[in-house]
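My questions will all concern the structure given below.
Here is chain A:
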Amino acid sequence: MIYLGFISFVLLLAVIGPLIVPYGYNERIYGPDGEILFSAAPTLAHPLGTTDSGYDVLSRIVYGARPTVVTGMVSGFMIFSIGMTIGVVSGYVGGRVGNILMRFTDLTYSIPLIPFALVVVAIFGSGFYVSIVIIGAVLWRGLARVIRSQVLQIKERPFILAAKTSGASTPYIIFKHVLPNVAPMGILFLALGTGYAIVIQAGLAFLGVTDPFVPSWGIMVRNAYESGMMSSALWWSLPPGFLISITVLSLFMLGRRLESQITQNEESMIAEAG
Partner candidate 1 sequence: MTSDMPLLQVKNLEKYYDQQAGIVDWILRKDSDPVQAVDGVSFRLDENESLGVIGESGCGKTTLIETLIGLHEPTSGEILFKGTDVSTFDKGDWKQFRREVQMIFQDPFNALDPKLSVRETLEEQLKIHDIDERDRRIRDVLEQVELSPVDNYLDRLPKQLSGGQKQRVSIARALIVEPELILADEPVSMLDVSTQAAILQLLSDLIDDFGVSMVYISHDLSTVSYVCHQLQVMYLGRVVESGATEVVLNEPKHPYTRALLSAIPIPDSEAERERTELPGTPGDPINIGNGCRFRDRCPDRMELCDKTPESYALSTDHHVACHLHSEHDDQGDLNAVSSSGDVANGQSISAGEGGDEL
Partner candidate 2 sequence: MSDDPLLEVENLTVQYKTKEGMLTAVSDASFAVSEGEYFGVVGESGCGKSTLLLSILNALDSNGQVTNGVIRYKGEEIQDLSEQELNQRIRWKEIAYIPQGSMNSLDPLERISTQAVQLAGLHSDLNEEEALTKFEEMFEIVGIDPERIHDYPHQFSGGMKQRAIIALALFLEPSLIIADEPTTALDVIMQDQIFKHIDDIVDRVGTSIMLITHDIAVVFESCDRMAVMHGGQIAEVGPVTRIDNEPHHPYSTLLQEAFPDIREPNRDLSVIEGKPPRQIGETDYCTFVDRCPWATEECREAPPPLERAEADRSDHFVSCFRKDDVREENEQGTDDRKAPNQKSGSLANDE
């Protein structure tokens, strides 16, 4: 329940955050003496202090919720839609098409994700959305595999045969009988995949191959790391990292909860989703 609450909180921040923050994410903060406050320790006015560029850390963190949520939603949507489509089609339709789709899925398993993202970014240039799309375009593989094996089992169950022999069309069977029965697994992967996508996107941001002007939490950790003040300016280096961790953990725990309801093999899917 705490986890669901935390995810709702991040979602809320993403929607209304920019409206409630006192400072812009790239607004320099001036001290009473008119000097820019570089790397100031927390005060009442700036509860999390400022960065080495004189930005208010708390405001930047609130802004950072939005890129995180966008990352989660876009890659989550891609993972869910591509994974479900390929899993269901290769499992249910089978035959040559199914085989090719499955080989394709196997192929994506040979892709080391972060190096791949680095290569693509090297060629096509860096960007916030590019990084998300790359992640979404690879991470569906786990879902496709699990859904396919589920569909292969469901397909053989007599209630599908019963629908077939009563003359139900293939799309009807897929939407009415197959999808509802594999949907819980899809939702589980949506939760886990979203978590992984956020972690990986943050990693790419940290490596400096995404748009440095999107104030995501990953970029904040990078800035702190680059400044060499990680150990001294804890108010700046720690909160964004912890926020990413807690968001992802919440998604994992939510997935775990979901999973124990749909299968006995808890946690195995968490491994599978990567």
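A word on the picks: all candidates are chains of the complex that A comes from, given by their letters.
As a working rule, a residue touches a chain if its C-beta (ideal position, glycine included) is under 8 Å from a C-beta of that chain, and two chains touch if they have at least 3 such contacts; residues count from 1.
If you're wondering where the values come from, they're calculated on a predicted model, not measured in any experiment.
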For chain A, as assembled in this complex, the candidate in touch from 1 or 2: 1
Of chain A, residues touching candidate 1 in the complex: 157-159, 161-168, 172, 176-177, 180-181
